[in-house]
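Just below is one structure, and these are the notes that go with it.
One protein chain is absent from this view; the other protein chains keep their places.
Lettered A, B, C, D and E in written order, each chain numbered from 1.
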Amino acid sequence: MARSMLVISRQAPWSGLAAREALDIALAGGAFELPLALLLLDDGVFQLSAGQRPESLEQKDLSANLKALPLFGIETIHVARDSLVQRGLDIDSLGHPIELIEESRLGDFIARFDHVVTL
Amino acid sequence: MARSMLVISRQAPWSGLAAREALDIALAGGAFELPLALLLLDDGVFQLSAGQRPESLEQKDLSANLKALPLFGIETIHVARDSLVQRGLDIDSLGHPIELIEESRLGDFIARFDHVVTL
Amino acid sequence: MKFTIAVFGAPHAPGTRRALRFAQAALAGGHEIVRVFLYREAVQTASANLVSPQDETDMGRAWQRFVADNQIDAVVCIAAALRRGVLDTGEAQRYQRPAANLAAGWALSGLGQLHEAAQQCDRLVCFGDQ
Amino acid sequence: MKFTIAVFGAPHAPGTRRALRFAQAALAGGHEIVRVFLYREAVQTASANLVSPQDETDMGRAWQRFVADNQIDAVVCIAAALRRGVLDTGEAQRYQRPAANLAAGWALSGLGQLHEAAQQCDRLVCFGDQ
Amino acid sequence: MTTLHVVSHSPFADDRLQSCIRLLRPEDGLLLCGNAVEALRDGTKPRALLDEAAAASRSIYALDEDLAARALAGLPEWLRAVDYAGFVELSCQYQRVNGWT
Partner (left out) sequence: MTTLHVVSHSPFADDRLQSCIRLLRPEDGLLLCGNAVEALRDGTKPRALLDEAAAASRSIYALDEDLAARALAGLPEWLRAVDYAGFVELSCQYQRVNGWT
């Protein structure tokens, strides 16, 4: 049976290449149809913020890559609820369908996967 | 009259090249006999910790470079007192002679210099 | 056990040295290393152009020796390497850049190589900048 | 006013782009740039080997064009560059490395050049990784 | 003798903003750019710190392109947004620039 991988993305979308390169790991794994999940934690939740205008910083739209995840077999984006709350993001107006994970369940969630890559 | 520079070093000595490269700016300026000062702030105060053994990490002794400062005309190392206290460092057992600066005086101290470089 | 070692930090980062020491200890403990994979800033560790001061450890050289001495499968992410200017002969020609600078012993390849190694190993261990 | 611009972050760091926009705005505002000085990870911005994906801004090229178009005195710290594998022809020969990769328009020199510029300018403005 | 402090790290991940605010004087300025503008999010701890600093007569600016990229709403009245021309002007107006790199 294929080994599963969790990619934990902890960086804001405008911090250089970190968020993009985390997502690239997920997309590459999805292309091989591997069992793979993405968890946005800490500043990683800023990737979900609605109405982003990456063109003001001459950046590509990371949001489009997030939207592409289902095409690569990654149906849901997992998100730490307390990271969202701490950063003042409104859970009801995010740009993407997500699955919230409570703080008390984060450890169990991580332990569901064979491998973890945190970026 | 020569313009003065304050180098603010905020990184621990074992964080890669940051602390060393901050100190190199100070030493290079000292070699030209420019009016220059060094302020250790935040994690930068770990550079003063006594009894360090850089050889356990195959690193060069940064402490020797700090000791060399007077040879380059930088007589005192300035240190933010609250950074030391917050990090549990004992002010009486530091490896170097220093001049403490109180939190309320940091802004005035910085404003004494023509230029500031923070690393 | 079978390990995959992923390195993300710059050549002179403490995490890059720690990854090497961990890899050496894994072999010494009788374990196997399926692959070493350099990603993000770590691709610079595979640059043949790094020049360390004589009294400092040359991390690029140390990794290169480890890879050669133990015949480690040593892969550098090609997308990360192109962005950061680490090119093999083929890429240097393709993009008409002055010269290849990938050190011997390393191979440029895709992120798929990280996943392939993850499929073959018991533990994937990642090391960052700190 | 006379500005010196010091850049410390990697080529793709937000701070490196911000430094360029600031420098352009300074010139547009009628100010003078005494020198641009690359230090720490920013030395990679002067690598001629950087290859950006076609739909992304090529920061190395953007800086190079700015420096050329405005005849900016553009210095890369030699000690920082050696450690990170950015070499001009002379250094590549001296250390017998495969090839020089310093982009045209940049010159390797010592930290003294940062201090010299600081002596000549009204404002030294530093940009980091973020 | 005034100083313009420039902070660009996320206040949630990094200690720079907090460290800077503690040494900011009424005559100094603070320019938020990059991820540091996230400190302006309504209802967060960093925002409370900024509100407090503004109430104590600290001058706080933000780079407009970073506000736009993040679609930040609910910006405080005390905030002054600047473009790059404004950033350059501030660098002249204050007597030194301390970039918290």
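Definition applied: a contact is a pair of C-beta atoms (placed from the backbone, for glycine too) under 8 Å apart; a residue touches a chain by one contact, two chains touch by 3 or more.
Owing to the predicted nature of the structure, the values given are computational and were not obtained by experimental measurement.
Peer 1: Contact with the hidden chain only, please: which chain B residues?
Peer 2: 10, 12, 14-15, 42-43, 46, 49-54, 56-57, 59, 86-89
Peer 1: Tell me which stretches of chain C touch the chain missing from the display.
Peer 2: Against the missing chain, chain C presents residues 1, 3, 8-9, 14-15, 18, 21-22, 24-26, 28-29, 31, 122-130.
Peer 1: Footprint of the hidden chain on chain A, which residues?
Peer 2: Contacting residues on chain A, toward the hidden partner: 8, 10, 41-42, 82, 103, 106-108, 110-116, 118-119.
Just so we're on the same page, only the chains that are shown with their structure count from here on.
Peer 1: Which chains are in contact with both chain B and chain E?
Peer 2: D
Peer 1: From the centre of chain A, which chain's CA centre is farthest?
Peer 2: B
Peer 1: What chain lies closest to the overall centre, CA atoms only?
Peer 2: D
Peer 1: Distance-wise, how many Å sit between the C-alpha centres of chain A and chain C, to the nearest whole number?
Peer 2: The answer is 26 Å.
Peer 1: Between chain A and chain D, what's the gap in Å when you average each chain's C-alpha atoms?
Peer 2: 34
Peer 1: Please set out, as single numbers or ranges, the residues of chain B touching at least two other chains.
Peer 2: If we look for residues of chain B contacting two or more partner chains, we find 17, 114-116, 118-119.
Peer 1: Got the chain E residues that touch at least 2 other chains?
Peer 2: 10, 34-35, 96-97, 99-101
Peer 1: Which chains are in touch, pair by pair?
Peer 2: A-C, A-D, A-E, B-C, B-D, B-E, C-D, D-E
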